[in-house]
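Of the protein chains in this complex, one is absent; all others appear in place.
Let's look at chain A:
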């Protein structure tokens, strides 16, 4: 295509781009050429003079690449060397060469042929693989590209012919043949677009620009005289750096990566570019990145090597025994064995040199016992693996319908490794996603549009449906929820299923690529009928205008194809077109769109002048265009990340909601907004913007960002878009299944972090509620001098923190996701950090690494592989995954649309990610078990066989004679036992493929290596040992020296050997029957056929000339066949050899069956059909606990719902009184609920408390009455003091606390209950109230007394005693009453002191003075003995009644609270405390009552009342317990109030009426002993009661 024709398309992109493409016109200081010196910067390129580079000193390599391991000459030595790196092969080589010497016990051919076969086969395979590589290389090397031939003419050349310095022209969509320096492009300003998919997996286009100086070189002719030099760095693997200088016409210009076009990247959107080759062939950066393809061996094979070592040691051991035995026998026995003619022997049998002959014999023995290490094992394994690989290739379930690509096992030696994978490292683009964006939904003006479901949602709905509905089972019991999508069709009874199927299975109309939107409200112009059509119009215009894409007319369809920087943009444009806003043309300054408002109308073409484009960058996360429409209005259209919506106004809440919903559905979201600018604002801003644009230096970008931000404000939100990054088919399901199989999945992507996270959500690797640990170091924010170090420290810190966090997490369901970016990964992968990083990563449910380079992918893979020691599988599709694919234990390539590099490097290739499930769970599982069992069996059979040879040696004087014919030995491994074991290795299935898929947990048998651990291996070896012993000695004993048949012949060596060999053939073949669990006709044919072959062989061999068959001539037909003892021996040996294994497996099955045993049984008895419920249940249980994947997501959702439900239930419980409470402690409080026990305890409590209270109150009363206890005596005072202490502590410690806790209960609303300390306040109020009652009561009694006194004043003094007896508490004394009334006496007014004083006073009256001389304590009152008496009695009455009131009220409450409790745990201590407390309270009250000298009936009534209240409260509480919720807010408030009131009352009573009254009394003050003991009692009581609080 002539460049001239395209000239009209040339656009000055720098006008549009703000950041990356802008070239400051002035050459600045910081762009001075790099001073290129020293090592690493030696490359010198003479442009346009390729010839110069072929000679020294520049002699750079050509552009020919070769990835082969060998060439014609090196193949033989190298491949043979490779082969003999296997230790077993060296051994076989040794024996083969020894077999040419006389020491051999066998013929040389039988030794050399198998070795040649094995080595030849492997080498042929190697050669084949290398040939494929060669062909691939040739394909690449012979690609053609246009190269400057001189004289301004360009001609096509093969890639391999390009030399450094060649000027090449690359056309659109071609790959760059080498690393090129961009000279010019079809665009006027030297820009070109490059896709670096193959390098880093990124699909967005990158912009490269040429130097200003080379811009004129834009035609073929202009290169005629082009000459310049480039000095640059040496070849290196770093893709993102380049340092070099371009020297042209004596001027030096600096080069940077922006001018370098890397080999294997692709030219896009640009018609052509010119470039000069800098690095060619293996010097190019992509080749430097390539790691040599390693030869991989499976874990089982490596372990097999170890077994071989063990066996080899064993072999040497028995050989040594043999040769020592031989030496000894030769030395001492040989001279006497005249029949051997010892005097005429060769060196091998020389009796005079036993050591030497012993040594020779050692060689013989090494060959003879070689059957322990079977060469046939390698052959068989090779064969089996090839066949397994064929099955993998043939599996139609792993064949892509669309492309017809089958799965392909490219190397067959890793089949069994597939069954042991622990971690999968996956690429993203092309592997998990198709890299195709589909416009799926949008939200405009707060209204969601689009009814299509993302794949994640579809799968979610199905799963939830299958979990919720039990009725589906009958239809889908044997299938999985994604497979049974439409089972309900035609079965109307299954409504739910149908509903889902409808939703899911609705046939898509033929869709446009990139557009899956389904909503009739918007398409076909219907949007104009929507209520907010205006907003929709804006929305659609934003879609059509806010981008940087170019439209190219598509001749075929007449429409346009869009070349956009990112697939998202293209999807928007397609969407806009579908809605009727077709973007059709972009010119230098304008964008043209065709708007069609209804399908009938003709489109209107509109032109929008582009004033500015504010590019997208990752910091701003938005892009804007500023346009002037046809009306001259300036508008700013903006699209960006969710953050943008903060500026929005009207629809913000709805839109954010929708954005979150879309995000949860795994969609990529962008918010759209616009803003109308007025002219003046714009022009002001534009000047600033232009200034920023021309800013020089590294501040430019920051400045531009800042300026851009100033205009992107006050945006009006119009809506949001949701684009589905189309996952490959079946990816979420596959990931789910793999997770259930216990596999860990890491995603390594070159993409941006946001994209990676989105995809993580889409394929259920991440989910809502997962804790995301994002590790990223922003080195630009680090100001430290040593950036590297600081960044590293920062990384370490982040890792440590995250680790701490993971460790501290208690919730078993919590899942962590680790997201790390490439830069941080660089530090994390360094030696000193990598282990910490790995241990963190291993603890996270999913790991996503973003922006990683191909090399890093490989490094991460290596870290996982080596750090965890487990099998890793890497899967990817692009060239950027090659390193990882090669590094991993298994590399899987996706043979998709991208190049074949990944496939070429891989071990297995599949065409879709979803086939990985079948590849691993079915084929991997099978292959693992097959190979493991096969190898075990192989060792078994060769030990069983090989050791019989050894035993026989002991009977031949260790001479090296074998009891078997050479042919038997040869046939043993080749014919007689090979096919059954191959059929085991190829066809064995423990369970069918469906079961494998249904029970992913079965896969874990592989990673746990249940079938190839040392126990099993040694078990098999032991079995072999046993069999060899049994067979040998049974045969020998049976055929000993007796005649073995009726004719009287004795058995010679041939007969013994043949019969022994028959036993072995039977035994090992029967053993494999016991090992196999799956018999098709093939297995039957092979096993029984092998045995039959043996007899057929014997007959045939016996018919050969005796020259060949020797003593075996007619052995079966003549000698052994007719002898019953031969058959009897076979039967005996075979069955006795296999019995122990049968016992073992029967025992294991009986007691400790493995999962597949049970499933086999279930299948066998058709339980899965009969009991579908069980089958389904087990299937859902049979998955590893997983935190990723779809099931985990659903589980998390269910957990969340359950939690919500729980919350709701508890809320409802509380709803009785209060709303919106959160009361989580319900369960905690009622831990040990046992109503039965609680009821019994309550009954006991009633009795105990009743008795305690009654006794307590009765003692002082009765005692006082009967004068048994003197109420005024010291003891009584002490006890009363004790009781006072108890009451005081009850108030302070128990009641107040209880009130506090009930009033601050979380079940109560914050306001007002937690805003104010109600407990204390109420207590205080209660205390004050008590004071008032006290006072009023006292007043009342006094007045009453006065009234009575007026009637009988004269008799007052004498009647005091009578009054007392009548029970009328009266205070007679007027002066006191007066003083109180008039306020003369301050005591009654000021409260506590007053009372205390009054008590003291009254006591001093009541009890007179101390013994002996009365002490004038107070000035007044002594004179009024009687009055004092009366007054103090009134006090006592009041005190006792108030006390009674307080005690009774709180007793009711504590009774109630005990009564309602349902938990024995709370009741038990409470009973003890209450009894104690009741007793002493009763005592105190009783004392008061007795002091108050009530009438006995009244006293008894008061006492009874007291004694009954608490039990009554308990009874009441127990009665309402069932209906009463102690946590209901109402009950809590009630209880709290009552508690605090009682607290106030009790405290007041204790301090004022009991303690102050007694302790400040005269009695006390006079009696030191009493004082001391009272105080002691008081403290003791208070202490004891407080101590009770520990339990109560």
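One rule holds for everything that comes next: a contact is a pair of C-beta atoms (placed from the backbone, for glycine too) under 8 Å apart; a residue touches a chain by one contact, two chains touch by 3 or more; residues count from 1.
Rule of thumb we're sticking to: contacts and distances are computed from a predicted model.
Chosen from "Exosome complex component MTR3", "Autophagy protein 5", "ALA-interacting subunit" or "Trafficking protein particle complex subunit", the protein name that UniProt gives for the omitted chain reads "ALA-interacting subunit". Contact with the chain not shown here comes from a single listed residue; of A:224, A:251 or A:336, that residue is A:336. The residue from A:109, A:604, A:653 or A:1128 that touches the chain not shown here is A:1128. Contact with the omitted chain, checked across A:315, A:806, A:1001 or A:1551, is made by A:1001.
From the options A:1024, A:1057 or A:1253, the residue with contact to the chain not on display is A:1057.
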